[in-house]
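All protein chains of the complex are present and in place, except for one that has been dropped.
Right, subunit A next:
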Amino acid sequence: MGPVLAGVLQILALMGALALVYIPLGTYMARVYSSRRHLRVERWLYKGIGADPDAEMAWPAYLRALLAFSAVSVLFLYLLQRLQGVLPGSPGFASVSPAQSFNTAVSFVTNTNWQSYSGEQTMGHVVQTAGLAVQNFVSAAVGMAVAVALVRGFSRSRTGELGNFWSDLVRGTLRVLLPVAAVAAVVLVACGTIQNFSGIHEVGQFMGGTQQWNGGAVASQEAIKELGTNGGGYFNANSAHPFENPTPFTNLLEIFLILVIPFSLTRTFGVLTGSARQGYAVLATMATIWLGFTALMMATEFAHHGPALQAAGGALEGKEVRFGVGGSSIFAVATTLTSTGAVDSFHSSFTGLGGGITMLGMMLGEIAPGGVGSGLYGILIMAVIAVFIAGLMVGRTPEYLGKKIGAREMKLAACYILVTPALVLVFTAASMALPTPPHSALNPGAHGFSEVLYAFTSAANNNGSAFAGLNANTDWFNTMTGLAMLFGRFVPMVFVLALAGSLAGQRPVPVTAGTLRTEKPLFTGLLVGAILIITGLTYFPALALGPLAEGLA
């Protein structure tokens, strides 16, 4: 069997596994977010928080609770890093600098996990396990909460109420993320991912002498890093490091973990809105884009254009032998079409077009299938826009899932899709125009520009992967990517929740013969087209200067 066929079979296996859990997991999550019962542990947690989980919140209240929780999280994580030097349990690692602490705190709270540091030499046990890994759980739960709030906006009528943020946060963490992560972590350990607290210790070497190794709670963090589409590695090499991702099987498992919740949430959406087929239409859109991108990536990486890759005879620079070109390509697409940003191979050394595919994946707004929660609300916003475009074509007031898409709804959706491109393009242009920031680039020419474009694309879309040659640990990049992550996460959330509130307040419109059937393949086609065209037009000039210039040279 050749490597191409093996790669294709891995995609098929992945699809089979995702299909198998789609209905059970999606339905389970729907029940989690609509159940009236609280578990005993949850009652303790609510008591600890001091919140009434049954109190319904209108969108401003929901947003305020979310922002308060996130603000406190940023501050806590910032202080934890600044105080690392005096905290016990951090093998004597020094405190992290203010700019880098700010960047990292924002990065993990926004589900981005951009890392301007190298884990093994910077972060001790306490920061990794009680700081960063905690945000891997809760930032993902926040994303799911916003998605569920938007779905409630569609499914509820004549009420402004979107649910209770604290209850959604706790349930997402406790009932969805924690059990799946725990099982996955045990499997990872069985395959070789480490899980210990042995600090830094000496290990004998083959040719004599010793080497110093980091111990750590890696498996427990690795599982939620993928499942919560976070992506912040325990080690600098992220999921390319054998202690994070030891075998070809764990590689496939990690890709599965990245994709499983975002895809299955379309089922949750279908169940909660009372029409499984609406969920399938959204799923089909995501799956079409994901499969298309994966196929393109495999094609360009196996073709290995580019002088160095031609000289080597294969695109293996920055890739591990055990994963090969196939496993690395599948991972690269999964991580950039979601908000994950974990890497099992280094995108900077991909072919020019391969690097462009990773960037375009993020630029689509990470909706195929997207981040945990953020993928679903991102694609529902695009669905609103697609419905609007269709409405313009036939001259009818657009409606989606029985709700009118009026001027207010369209303004909110339009604002949503403008935020990230504005952040990406303005910050990239500013970085290139200033005298010093371009010096951070490692590679010459078009690729150097791509490094900066990639950095802000990744930050503003809350991805976290990088063309990692860029020296991002400067005050400029720490601060500016920090701001891009912060605005790229929370400003769109404001529009999503406002939209949800507006939809929840409406009375439903009855379905008539003139209603656009949004559960049909025609709509899926329209949605795919809208996503590609809107993004393509927004980013094409920037892509032409970077990856296209490199890939077509």
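Some points to look at:
One rule holds for everything that comes next: contacts are C-beta pairs under 8 Å (C-beta built on N, C-alpha and C of every residue); 3 or more make two chains touch, one makes a residue touch a chain; residues count from 1.
Keep in mind that, in the parts below, contacts and distances are computed from a predicted model.
Not every chain of the complex appears here, and the one that does not is recorded in UniProt as "Potassium-transporting ATPase KdpC subunit", selected from "Potassium-transporting ATPase KdpC subunit", "Lipoprotein", "histidine kinase" or "ABC transporter permease". Of the candidate positions A:19, A:308 or A:544, contact with the unshown chain belongs to A:308.
Only one of A:152, A:175, A:225 or A:241 touches the absent chain when the whole complex is considered: A:241.
When the whole complex is considered, the residue among A:192, A:508 or A:525 that touches the unshown chain is A:192.
Of the residues in subunit A, those that touch the hidden partner chain are 1, 3, 5-6, 9-10, 13, 44-45, 48-51, 64-65, 68-73, 76, 91-94, 118, 120-122, 129-131, 133-134, 137-138, 166, 169-170, 173-174, 178, 181-182, 185-186, 189-198, 200, 203-207, 211-215, 217, 219-221, 224, 235-237, 240-243, 246-249, 251-252, 304-309, 311-324, 326-328, 343-346, 348-352, 442-445, 447, 467-469, 550, 553.
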